[in-house]
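Here the complex is missing a single protein chain, while all its other protein chains stay put.
So, chain A:
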Amino acid sequence: MSVAADPRAIERIARANERRDAAFAVLGLLVLFVALLVLTALFVDLLIDGWPRLNWEFLTGYPSRFAHRAGILPAIVGTFAVMLVTAAAAVPVGVLSGVYLEEYAPRNWLTTVIEININNLAGVPSIIYGLLALGLLVHQFRLGESILAAGITLALLILPMIIVATREALRAIPSAVREAVYALGATKWQVMWHHILPYSTGGILTGVIMGLARAIGETAPVITIGALTFIAFLPDPPFKAEFPFVSFEWLTAPFTVMPIQMFNWVSRPQAAFAVNAAAAGVVLIVMTLAMNAAAIVIRNRFRRRVRW
């Protein structure tokens, strides 16, 4: 006898299906909840472990053989110096490539190759960039184990992110804007420079900050070029009292960055250094979260201001 003939059987099936629906909804929430829980556990664990070391001396101190005296000042300064180089290298190249691919590129095999290539670069493990830097920047171009080499390495790593973000920002601008400016007799570059780029600044900036936040947390490529873990001095300051006032010597200085400092402390067997590692982890997370939050704020602000 067919099911259709028995209304109660149909109802039973429908009920069972509804129960399965509800069960899955619970499962979905549970999975998301676990992810959230892990994230919270991670923060709380770091905070509890690192709390005793989170003070001003820790932030402004130099590394030491004694865990309770070690600080992270050189790592913080190194992180900012490396970020400066990374931004200076990655932003112009990334934004210009994004403009080319989105606005200029003809549909031909070369463009296709470039696009596939960028896609693929985005998927290359970060340690491979480290090997590239070790072989090419450190040994071939003789940049040494310097802030400059590290900055360029991280710039190459985040280049695909910036290109993709730029393209998305450009795509959001309606073609009517371009047509209007062309109608006034502007050249293509004038359209880009005076109109399209300024309008897409918000989106591009968001991508750049997110890229830099990623670069701050990257450890592997910087370890490979041989960043030191015990730096008891700061790089040469970029501005000086005497002529010529600006110095670029800091670019060639050896350095350390936050994640390397943390990695170094995690890998030591003494428990006292694990406390330092946790404290460094808290600082590192605060740095990356602050940058990601800034990116989200910028994205929302620009989205609100410009309505097409």
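In this text, a contact is a pair of C-beta atoms (placed from the backbone, for glycine too) under 8 Å apart; a residue touches a chain by one contact, two chains touch by 3 or more; residues count from 1.
Here is the rule we go by: contacts and distances are computed from a predicted model.
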| task | Match the chain absent from this complex view to the correct UniProt protein name in "Phosphate transport system permease protein", "L-lactate dehydrogenase complex protein LldG", "Pyruvate synthase" or "Methionine biosynthesis protein MetW". | result | "Phosphate transport system permease protein"
| note | Contacting the left-out chain: of A:I216, A:L251 or A:I298, that is A:I216
| Which one touches the absent chain: A:N55, A:N120 or A:Q270? | A:N120
| query | Of the residues listed, A:A81, A:A150, A:A253 or A:A278, which one is in contact with the missing chain? | reply | A:A278
| request: Identify the residue among A:S64, A:T187 or A:Q270 that touches the chain left out of the display. | output: A:T187
| said: Residue by residue, what part of chain A touches the chain that was omitted? | reply: 17-18, 20-21, 24-25, 27-29, 31-32, 34-36, 38-39, 41-42, 45-46, 49, 92-94, 96-97, 99-101, 104-105, 113-114, 116-121, 123-132, 134-136, 139, 156, 159-160, 163, 186-190, 192-193, 210, 213-214, 216-220, 223-226, 259, 262-263, 266-267, 274, 277-278, 281, 284-285, 288-289, 292, 296
